[in-house]
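All protein chains but one are shown in place.
Showing subunit A:
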């Protein structure tokens, strides 16, 4: 199971990297978002995908899945959510002010 998910994570990283290397600002943000999905899956996988009950004491099982990676992912998701929201608004504002969403045209010294 871990192997399968690892391959999936690898594919997600590939797609994310490809998108980030493109010119369009929105594609770049999508790429960074996909990479953060891959990262969250990676944390979950690295914690081990052994079968066991959900980490709730009331469920009465004998084995539980590792609760720590879940807490880490929850934190990472919220942080990434905040940053993505900021990044989207920033690129919207940049599009309004600079008049382009092409990163090639955002180079040079003319605005300094």
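In this section, contacts are C-beta pairs under 8 Å (C-beta built on N, C-alpha and C of every residue); 3 or more make two chains touch, one makes a residue touch a chain; residues count from 1.
To be clear about the criterion, contacts and distances are computed from a predicted model.
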| item | value |
| --- | --- |
| From "NAD(P)H-quinone oxidoreductase subunit D4", "CRISPR-associated protein Csd2", "Cytochrome d ubiquinol oxidase subunit II" or "Na+/H+ antiporter subunit D", the hidden chain's UniProt protein name | "Na+/H+ antiporter subunit D" |
| Residue ranges of subunit A at the interface with the undisplayed chain | 20, 25, 28, 32, 35-36, 39-40, 42-43, 45-48, 68-69, 72, 75-76, 79, 82-83, 86-87, 90-91, 93-94, 97-98, 103, 106, 111-112 |
